[in-house]
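Here the complex is missing one protein chain, while the rest keep their positions.
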Amino acid sequence: AAPVKTLRYILPAAEASFDPALGRDYYTGHITEAIFETLYTYDYLARPVQLAPQTAAALPEVSADGKTYLIRLKKGTYFTPDPAFGGKPRELTVADYVYSWKRLFDPRLASPNAWLLEGKVVGLDALAAQAQKSGRFDYDAPVAGLEILDPYTLRIHLTHTDFNLGMILAYEPLSAVAREVVQKYGDSKGEVAGHPVGTGVYKLGEWIRGSRIVLEENTGHRPQVWDFQPSAEGDERIVQQMKGKKIPQIGRIEISVQVEDQSRWLSFISGGADVFWLEGALAPKALADGKLKPELAQRGVQLSRIVDPELSYYYWNMQDPVVGGFSKEKVALRRAIAMAHDVDEEIKLVLNGEAQRLHFPIPSGVAGHDPNYQPLLRYDPVLANQLLDRYGYKKGADGWRTQPDGKPLVITYTSRNEANGVLMAELWRKTYNRLGIRMDNQRMIFSDIQKAEMLCKVQSRTYQWLADYPDGDNFMQLFYGGNIGQNNNGCYQDAQYDAWFEASHRMPPGPQRDALYRKMARQLEVQAAVMPAFSRYRNMLAQPTVLGYKKHPILHQEWKYIDIKD
Amino acid sequence: MVHGAWRRLREDRVAMVSLAVVVAFLLMVVLSASGLIVADWEEEVGVNYAPPSFVGGTAAVSAPAAQQQQALPENPFDPIADDIRALRAGSVEMYGVVDPLADDLAQLRAAGEGAAAGAVARRATLPFGGDKWGHDIIKKTIKGGETSIVVGLVAAVLAVGLGTLFGAMSGYCGGVVDDFFNWFYSIFTAIPSVLMILAVAAVLQQKGVLTIVLILGLTGWTGPYRLIRAEYIKHKAREYVLAADAIGASHWRKMFGHIFPNVSHVALVQMSILVVGFIKAEVILSFLGFGVPVGVVSWGSMLNEAQNELILGRWWQLTAAAIAMALLVTAFSLFTDALRDALDPKVKA
Amino acid sequence: MLAYIVRRLWQMLPTMLGVVVLVFVLFNWVGGDPAYILAGKMANADSIANIRRQLGVDQPFYVQLWIFIRQIATFDFGLSWATSEPVSNIIATRLGPSLTVLIPLTVLETLIGIALALVIAFVRGSLTDRAVMIACTVGMSVSILVYIIVFQYGLAYKLGLFPVQGWDGLRYAVLPILIGLAVSIAPTLRLFRSFVLDEVGQDYVRTARAKGVSERRVMWVHVLRNAAIPILTYVMSNLPALLIGAFLLERFFGIPGIGREVILAVERSDFPVIKAITVYVAAATMVFNLLTDLLYQAVDPRVKLS
């Protein structure tokens, strides 16, 4: 047989649990996505991204009111053989999906992904509440909203209109796991962290925790042929390179975990990785003004650069006595700060130019984004200072401003205690210095920040939100009053905004919803509760031998769609 | 005794050179702390990553310096640059949302347009290069030295102070007190120092330079403790202590009036060893994210920043901080060695 | 002898108890709350309460402490909160790579240190002695971070002498060991030299010379055997701490060792892992101390274990 083609990849952080129900970080997502399969996935080349069936036979049939989804499965999808199946081939059925989704609500498992289906499926929440009480989830109890018509057909009944469920079903925590496997290998909580058995193109091979993960081709995977249509310039070349080839071409993926930037870069540049995620700090090494440096280009290194479907924004805690509130002087304070912050400098220095300025709360590439939106908050420190003067934030003899009531004015900016957190804090200090406001930098580990945020105790911070699914709803919910204590970290609550959000939530994507989104964006700006800042670029480098590579905005990795020259 | 030590020290040429270096550094600390020098280190005098003058501002830096000199940066690639310009003029589509500050802003705009702060021209190169923000590396190194040295000194004083106090009590009192402190000591030494530092860092959260001092001081007392305790046990049995007892001296007097002057050389040497250790430890603390707060610079934070700069070919910050630190630490260590010899009562001149 | 060992083990109990309480207080009282990470990006109060219940951190302190002590007694620290991997498994798998670096490092460091120390002590006071000592001091003064960054860049990448990083057997351990040596040999040499010099001044050395023994034999037999005692203490007492202390090397070279695991665990508030490693390392430290004392007796007949 032909030698197995091997692709080497580097993860910048250690992997966690391989149980999709517990998937909570992007890095581990690479691997679960390769081993397990969701019903739907995204078309490899289509931009803006387009949902495509994976184990499903076709896209879901959605009722007109957006409350019923009919899903049909392809026949002949099998789990990779495993002793748990008693030596028999084990075909995937819709019951596996139902089982897997129910797992998200098992209190013992405490999955962080329950929100994907929470409050959506008829009867599921009641079952979850019951389980919460008894401490045990009854997997055999039927759920009215998950109606299994036959092993290959499922009908989902939703509690309210939702046109996004298809994208949610493409999210890898909702992939199928087999109940036998959970029962055989599950730990005391029922988690299968170290023994992933899925239907995907790859299966787990050699594994040294926190250091090296090898994926091998699942040879029993249902046959699939590379056949995608070009949607942008440059795609033709990819099509030409890949069209008609069997999926996958690469039989073995060797992933190593390397935490330090220098180690990672030296690894790639000395040929130790085929596809490389060029993160922020390393970008200047390979890029100049967003283009590959000539010496790399000459070597034939390929760059795939996209804007992540991500929103980085600054928020001020609306419940905070100093920066929060809707009174005019508080609004003025926040507006002044927003106007004194030089986002371009931040992009240039902190992000090494690796981000795109974003004025709208929905990033480009996500349904609902408005490229023509005109921002209200813009860099103007002089005006900002004047605004503060006008609202009684007087400068004292020492050059620092006080609150209108004469109390000292100190604002705390919270960031993580790692390199980027320090840089951001330094930049913000410049901003506050520009205004004559004292800034304190609080640096905490991630979990502490999360906790403080959830309790509305963080005064100000830069927050990133990466699309779970490419729809504006996933972003606009960040500011919904009902989500305080979840992920509305600025604890922003405005009746008008909430009403608009609830209305938009029930609408299918379209111009009507977009108009509403613009109002909401403007409302956020006017009150200066948050300030959208930028979306990062994602730069992927590939060695010259890699064929057919193009970074997908939502998929973690594209291993099965690419090839390597012999 | 002290006199003899100083004389012996003076004869040692290496010691005197080291001392001169150490004193020079200390002088720098005093000057920079009192604001006489490098008070302006935070001024962004160069372009970002300005290379050292002796290397020259070549293609090593990709960002064109000219762009920096605009008063209000404007992104040339910005697709909505036109809209922004339109905005400046005043009107913007509000999508039916009311701006509570609209009137104020309109008035302010009308009142004083264009009072934009004149930006200073930035230099393309700096004597020893610039950092990310364009700070002068030399000034930054001096300022960083101030923090690092002060942290080292104060933390060492704290650690040696604690170690001496505990060691004195433990060695002098013996019995249950000794057992207790020994127990405490064995706990502290059983837990590796990195873990201990992380744990203490977690307790104290981030409150600035004082935190670092506390972290180092609270975890560093074990070394001095062990030595001082041993010395106290040795000296307690010495007859001069019995003699002090015989003439009716109190315990306190015996502990600190009689014994301490005799073991103070141990404390002194420990102190100088710890200063060196702590200056180095601060680097690792910075690396672990427990470094100095924003607006403060130390050698640790510089080295930590410089980590990623080396692979980008910007070696100057790393070099400056590493050299400054190596110079001081070497001088301090050599001086400590000489001091140890000079204070050693066994070495008679 | 056996009675001695039993008694020493018995004496470890109070210390162990102290370690346990200290670790417990530090991490339960002040450490981050893991529930907020585990709850994910769409957490809410209910899910956090549920997670806390699953982890047992909603129990009163004394119950948690009791659970912790029971875990220690049974050597079963449960599962990692971050990865759900059994903690015992984490330690078992991380120990190998750590030791692969540390054992050669310690052995080489000790041997080279002893050899150089004896040679240097022999020419003590000479120009060579001073030059070597000053070189050592300069070597010591450079931060390990700089060593790692520069060596990795220079030796591995620019010169291609070693793999840049990774972990696949001893080949990958060579550069970390070399850097470890570069960093540690200077302080070790200085220390060993002073141990040797302490012995060289002793009266028995003069006796040996009076017997007409050759200078080489005086150093390598008479002096070394005596200097071995403090050297042994130093090396042995350093070992457990090194296990954690090598985390920088492990991080930069992608060695899946214990040190890196600890840092990772602290970042992720993964208390079971931290607690287990701390307790194990503390126990190891104590056991090593005991071993050192037992070895003493082999080396130094004056020591009576009773």
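List of remarks:
Order of writing sets the labels: A, B and C. Residues in every chain begin at 1.
By our rule, a residue touches a chain if its C-beta (ideal position, glycine included) is under 8 Å from a C-beta of that chain, and two chains touch if they have at least 3 such contacts.
Just so we're on the same page, contacts and distances are computed from a predicted model.
The listed options are "Dihydroxyacetone kinase-like protein", "Dihydroorotate dehydrogenase B (NAD(+)), electron transfer subunit", "Cation:proton antiporter" or "Dipeptide ABC transporter ATP-binding protein", and the UniProt record of the chain not shown names that protein "Dipeptide ABC transporter ATP-binding protein". Looking at the complete complex, one finds that the omitted chain is in touch with B, C. Within the whole complex, the absent chain has one touching residue among B:R122, B:R226, B:H258 or B:K280, and that is B:H258.
In the complete assembly, the contact with the undisplayed chain comes from B:A243, out of B:V17, B:V30, B:V55 or B:A243.
The missing chain lies against chain B, touching residues 1, 11, 238-240, 242-249, 253, 258, 261-262, 345, 349.
With the whole complex as reference, residues 7, 10-11, 125, 202-204, 206-215, 222, 225-226, 299-302, 306 of chain C touch the missing chain.
Everything below uses one rule, namely that only the chains that are shown with their structure count from here on.
If touching chains are joined by edges, the resulting network of the protein chains shown connects every chain directly with every other.
Centres computed as Cα averages put chain A at a distance of 38 Å from chain B.
For this pair, chain B with chain C, the centres built from the Cα atoms lie 26 Å apart. Contact with two or more other chains is made by residues 202, 304, 307, 310-311 of chain B.
Touching two or more other chains at once are residues 32, 149, 153, 266 of chain C. Per the touch definition, chain C reaches chain A in the complex via residues 32-34, 36-48, 50-51, 53-54, 79, 82-86, 90, 93-94, 97, 149, 152-153, 156-157, 160, 163-168, 251-256, 260-261, 264, 266-269. Looking at the complex, you find that chain C touches chain B at residues 14-15, 18-19, 22-23, 26-27, 29-32, 130, 133-134, 137-138, 140-146, 149-150, 153, 240-241, 243-245, 247-248, 259, 262-263, 266, 274, 277-278, 281-283, 285-286. Residue ranges on chain B touching chain A, taken from their complex, read 48, 62-63, 72-75, 78-80, 83-84, 86-87, 92-101, 104-105, 108-109, 111-112, 115-117, 132-133, 202, 205-206, 289-291, 293-295, 301, 304-305, 307-308, 310-312.
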